[in-house]
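Only one protein chain is missing; all other protein chains are in place.
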Amino acid sequence: MDTALPRTTSAVPFGEHDDSPHAALADSLAAGFALDAAERDRQGGVALAERNALRASGLLRLSVPRELGGPGASWPEILRIVRRFSEADSAVAHLFAFHHLQVASVLLWGSEDQARRLLGPVVSGQAFWGNAANGLDAHVRLIPDGSRYVLDGTKTFCSGASDSDTLLVTALRSPAAAERVAIVIPTRREGVKVLGDWDAFGQRQTDSGTVVFSRVAVKRDEVLLPGPQTSPRATLRTCLAQLILAEIYLGNARGALRSAWHYVHDEGRPNVAAGVDRILDDPYIARHFGDFRLAIRGATLLADSAHARLQAAWARGTALTAEERGRVAIEVSEARLASARAGLEVTSRIFETLGARSTATRHGLDRYWRNVRTHTLHDSLDYKLRDLGRWVLTGAAPEPGLYS
Amino acid sequence: MDTALPRTTSAVPFGEHDDSPHAALADSLAAGFALDAAERDRQGGVALAERNALRASGLLRLSVPRELGGPGASWPEILRIVRRFSEADSAVAHLFAFHHLQVASVLLWGSEDQARRLLGPVVSGQAFWGNAANGLDAHVRLIPDGSRYVLDGTKTFCSGASDSDTLLVTALRSPAAAERVAIVIPTRREGVKVLGDWDAFGQRQTDSGTVVFSRVAVKRDEVLLPGPQTSPRATLRTCLAQLILAEIYLGNARGALRSAWHYVHDEGRPNVAAGVDRILDDPYIARHFGDFRLAIRGATLLADSAHARLQAAWARGTALTAEERGRVAIEVSEARLASARAGLEVTSRIFETLGARSTATRHGLDRYWRNVRTHTLHDSLDYKLRDLGRWVLTGAAPEPGLYS
Amino acid sequence: MDTALPRTTSAVPFGEHDDSPHAALADSLAAGFALDAAERDRQGGVALAERNALRASGLLRLSVPRELGGPGASWPEILRIVRRFSEADSAVAHLFAFHHLQVASVLLWGSEDQARRLLGPVVSGQAFWGNAANGLDAHVRLIPDGSRYVLDGTKTFCSGASDSDTLLVTALRSPAAAERVAIVIPTRREGVKVLGDWDAFGQRQTDSGTVVFSRVAVKRDEVLLPGPQTSPRATLRTCLAQLILAEIYLGNARGALRSAWHYVHDEGRPNVAAGVDRILDDPYIARHFGDFRLAIRGATLLADSAHARLQAAWARGTALTAEERGRVAIEVSEARLASARAGLEVTSRIFETLGARSTATRHGLDRYWRNVRTHTLHDSLDYKLRDLGRWVLTGAAPEPGLYS
Partner (left out) sequence: MDTALPRTTSAVPFGEHDDSPHAALADSLAAGFALDAAERDRQGGVALAERNALRASGLLRLSVPRELGGPGASWPEILRIVRRFSEADSAVAHLFAFHHLQVASVLLWGSEDQARRLLGPVVSGQAFWGNAANGLDAHVRLIPDGSRYVLDGTKTFCSGASDSDTLLVTALRSPAAAERVAIVIPTRREGVKVLGDWDAFGQRQTDSGTVVFSRVAVKRDEVLLPGPQTSPRATLRTCLAQLILAEIYLGNARGALRSAWHYVHDEGRPNVAAGVDRILDDPYIARHFGDFRLAIRGATLLADSAHARLQAAWARGTALTAEERGRVAIEVSEARLASARAGLEVTSRIFETLGARSTATRHGLDRYWRNVRTHTLHDSLDYKLRDLGRWVLTGAAPEPGLYS
C-alpha cells in the first residue's frame, strides 16, 4: 500500500503504559506467545513450551506473599499480566491465571501452616498448579479411610490439569456429602488420571478436560482448613475467579483490536465503494475503530476498578465483612458483564474493517471470537445481570456461591 | 432429561411449509448433507459426495427454462432450496446456488443460440458449473489471437471451480481492457489450473480458491454476447448473486436455530441460578428464542419479497427498465442487510441458551457463525446500507455494478 | 439550501402504493390531520374536529359486514388505514381503530341479532364508539336488578370514551365476579360519567381517561352473548387489539421517517465536520436513513403478514380452531414486537440526522417517540417475547387472554 497509514506506535489502540515491576517481562513473554498463538490454537493440545517459559520466568511465584518468601505482587499487578497475556494468547493467560487462583485458594481456605508448607514449592521451584474445582460436578467424594482419606470420582472442566505439578481439588465430604472441601495433592499421585480430552472450539490450549480420581490417598493436612465458604474472606476466591474471566474476555477484545490495527496497516485496502485513496479516509472503517476503542475502554475501567476493590478487600484480611465482600462481587460482576459484551462485539466486528481476505485460516483471526464465545459460557451472564439489577433495587448483593 | 420438552414437530422453530414441487427432494438431500456437515467443515476440501448427490438429483437442471428443455423452475423456488440447503450445509448450498448463477449468466448475457448450445449439457447430463467471475480481480485478459482468443491471468475467490465441468470466467478484453466480457469454457480445457487453495475459516467446502489461466484457447462463440452490463436485464445477474448471499446468511441463522432447538431438547439442562425444573421455564432462555425467531422471520419476509420482485423483473425480459431493475436491487439489498444482521446475531447468541458443553468441537456449532462471518465480507455492508439510505433520500437506486 | 436534494416523490421513504378502494380518502383525511397534529399534541384534550371529519367520511362504517348493510371492508384494508392515519396523527388513528375494535367485539361476542341491532346506528349514522374494556381494571360489576342489571364501578384507560356515542364496557358479573361480560350502552345514559382526565405524555388526544359508572341501568339484551372468551373465534378480539397497537407504533415510525425526510429536504444542512456540500453526501446521514428504512420495512412485512393471517382466521368463522387462533396470536406478537422496536429506534434516532434546530417545539418532532414510548407500555413486551420463545420451543401458543 503506497498510501500507508502512519504507524506512530504499536501502543496506539490502547495508549496505555504499565510501569509495574513485572510488566516488561510479561510483555516480552506475551510477544513470544503471540508468534504462534494462531498455529497452536489450530493444533489444540498442551502448550508445553509456553508453560515452561512461564515456569522459567519466575512469574508463577508472583502471588505468594512476602511473608512466605514470594514477591507478594498485588492482584491488580497479576491481573494486568493476565490481560496482557490474554491479548497474545488467552489460553496461556488462562493457565497462568488459574495457577494463581489455586495459590490464592490456599491463602484463603487453608491455615497459615498449610500456606507455608504447600506454597513452598511454588516459591522455590517452578511448580505449575492446575484446577479440579468445578463446583457443579458433584461427583467427587472425600471418604474417610482410617487416619486419612481417599478421593474418588470424576471432575470435568479441569483447566490446566495437564502438565501440572499440583492440583487443587474440591470434593464433597462423605458420608453426608453436605460439605464442600478443598484438597491439594500432587498431580502425579497414584490414582489421578488426567484424560486430556478437552476439545472445545475456543480456549483450546487450556487443557480444561476431565480428571479421574480412583481411590486416591489424601493426607489429613492436604485438606484445606478452615475451607471454602467459611468466611467472607474465604469467598473472595469466587470474586478472583470471576475477575480472571473478565480479563480473558478483555484480553481477547484487545488482541482482536491489535490484530485488526496491524492488518489494516499491513494489508488494508480501501473499499471500492468508498472512493478514497487511504483506508483511513473510509468513514465507516474509522467509526468502527472508534466503537472498538469505546467498548474496550469502558470495560477496562470497570475491570481496573474491580481490581482495586478486590485488592482492598484482600488487604482487610479476616476483618472483611459480608457487605464489603458484596461490593467486591458487584464490581466484579460489572467487569465481567462489560468485558463479555466488549469481547463478543469487538471480536466479531473487526472483520467488517478487514474484508474477506482476513478470513484466511493462516491469520487465525476468528480465534478471538471463539475464545470469548466459549469462555463467556462459564456460567450464565443473564443471571449475573439479574443479580446486579437486584442489588440496584434492594441493596442486597448476591449470596456468595460457586459463581457469585 | 426427565422433564423433557414437548417435541411436537421439528418444524416448530419456523412453522413453515413449502409445497413447491422440488421441496421434498431438496429436504431429503438437505437431511443427508446435515449428517456430516460439521465433520466436513472441519476437513475442508471438496464436497465430492455432496456434489455428486446434487448431480444425481436432477436439481442442477432447475434453472434451465422450459423452452430449452429444462424444468424452468422459478427463482423463488430455487432460492428456497438454497435456503433449505444452507440450513443444513451452507457451503454445499453455495455451490448449488452458484451453479445456477452461472446458468442465469448465460441466459442474461448470452444470445439465444448460446443459451441453447451451452445449457444443453446442463439439461441432458449432470454438469456442475463453477465461478471465475470475481469482478475485483482485474488480472485476467482476453486477448485476440487470430480467429479466436486466448485467456491469460489469475482469478481468486472462484467458488465451485474444483470438480466443476464448466467455468464462467470474466475477463477484460485486450488491448484496451476497458470492457468486461464473460466466457464459458470447459474446466478441463488445456491451460486451466484450479489450485484448490481455499482455506478460510468459514464456508470451507466452497472451493473458493484461485484459478490460473495460462494461454487458454477460447472460441469466438464462447464469449457471451451481448455480454454483462449491456441492459437493465443483463445487470440482474448481480441482483441474483446478492440474493444468494442473503440466503446463505439466512440459512445459517435458521440452521443455528434448528441446532439450538434440538440441543435444548436433547441435552439442555436448566441453569443452576434459574431455580426451575425445566429449561423451558427459564425466562431468559425462552426470551432468547423469541429474539432468534423474530430476527429470522423479519429477514425471511424481506428475502421472500425480494424473490418475488426478482422473478417479476425476470419475467419482464428485455422490456425491463432501469427503474424497475433499481427496485429489485433495493429489495435485494434489504434482504441481504437483514439476513446478515440476523445471521450474525443468531449464530453467536444461540450459545447463551446452550451452555459451555455446547462448545465441544464434535457438535460443530460454531460453524454457523464462521460461515456467516466469512460470507458477509463478500462486499461491504456499510456501503449497502448507505446506498439504501441514499435511495430513501433521493429515489435514486444504486448504479448497477459488481455488487449492486 | 442551494444544493437541494432531488424530491422525486413524497412517497420515496416507503415506495409503496395502496390501491384499496378507501385508501385515497384515507390519505386525504390523513393529510388534513397532519397539518396541526403537532399543535394538537401540545394541547391535548379531545380532537373534536378530527372525530367529526371521521364521522363525515363514512370510514367509521368500514368494519360493518355487507350482510348488515355495511361496506364489509377487510381487516387488512382497515389496518392499512390505521397505519396511514397513524403516520399523520397516531392519537386520531387510535380513536379510529378502537371504534372498529368495538364493532368487531359485537361481531365476535354478540349474537347475530345483537349485531344487527347494535350496529345499525353505525351503518346509518355517524356513531363513534369508545372503549371501557380495560381488563386489568376489575372494579366494574354487573349486578342483577330485577329484569335488568345495573353497572357500578370505575374503569381507567378508556380510549375514545370522550365524545363517543356508544361505549363497550367489560364488567365482572355479580355476585360471583368470576365471569367477564361485555355490555354495549349509549355513552349518554344516566349514571355514566366520562372524566376526561387523560394526561399522559404521549397519545395525548386519545382520551384514554377514566369512566365512572354509578348504578347505570343495563338491559338484558345489551349484554353481549355468548360473550368474550367463549370460543377461539371470540378471542380474536385480543389479536385485533394487539395488531392495532402494532400499527400505532409502525405509523409513528413511518411518520417520523417522513418528517425527517421533509426536514432534511427543507432545512437540512451538511454537518461542518462532514466536509461535503450536500447533506446527501454525508455518509453517516445516508446510513441512518438506510437503517430507518430497514427497520420499518421488516416491521411492515410482519404486520402485513399478520393482517392476512387474521383475515383468514376471521373468514373461518366459528370453525376456527384453537390452533389456528394460536398461529394468529403468534404472528400478531411478532408484528407488535418488531413494530415496537422499529418505533422506538426510528423515533429517537431521526434527530441524529436533523441536528439541534429540529428540537424546536414548533416542529413537534418528539411526539413520535412520546407516542410510541407511551403506547408500547400497554402490556409488557418482555413477556410477549418470552411467549414467542416458548412457542418456538414447545409449539404451544400463549393462552388466549387479555393481552395474548
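Labels for the chains are A, B and C, by order of writing; each one numbers its residues from 1.
Criterion: a residue touches a chain if its C-beta (ideal position, glycine included) is under 8 Å from a C-beta of that chain, and two chains touch if they have at least 3 such contacts.
In this text, all values refer to a predicted model and were calculated from it rather than measured experimentally.
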Worksheet item: In the complete assembly, which of B:Phe201, B:Tyr284, B:Phe351 or B:Tyr383 touches the absent chain?
Response: B:Tyr284
Practice prompt. Taking the full complex into account, find the residue in C:Gly32, C:Pro65, C:Gly191 or C:Gly355 that is in contact with the omitted chain.
Written response: C:Gly355
Discussion item. One chain is left out of this view; which of A:Phe292, A:Trp314, A:Tyr368 or A:Tyr403 touches it in the full complex?
Written reply: A:Phe292
Practice prompt. Would you indicate which residue among C:Asp165, C:Asp207 or C:Asp366 is in contact with the undisplayed chain?
Written response: C:Asp366
Discussion item. For the chain not shown, which residue from A:Arg42, A:Arg188, A:Arg220 or A:Arg390 touches it across the whole complex?
Written reply: A:Arg390
Worksheet entry | chain B residues touching the omitted chain (full complex) | 283-284, 287
Worksheet item: Mind pulling the chain C residues that touch the left-out chain?
Response: 136, 157, 199-202, 271-274, 284, 344, 348, 351-352, 354-356, 358-362, 365-366, 369-370, 373-374, 376-383, 386, 402-403
Worksheet entry | Interface residues of chain A (partner: the chain not displayed) | 5-6, 8-9, 12-13, 15, 257, 261, 264, 280, 283, 285-294, 297-299, 301-302, 305, 327, 330, 334, 337-338, 382, 384-396
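Rule of thumb we're sticking to: only the chains that are shown with their structure count from here on.
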Discussion item. Can you tell me which chain lies farthest from chain A, using the average of the Cα atoms as each chain's centre?
Written reply: C
Worksheet item: Turning chain A onto chain C with a C-alpha fit: angle in degrees, nearest 5?
Response: 180
Worksheet item: So what's the Cα centroid distance for chain A and chain C, whole Å?
Response: 52
Discussion item. For chain A, give me the residues that contact two or more of the other chains.
Written reply: 284
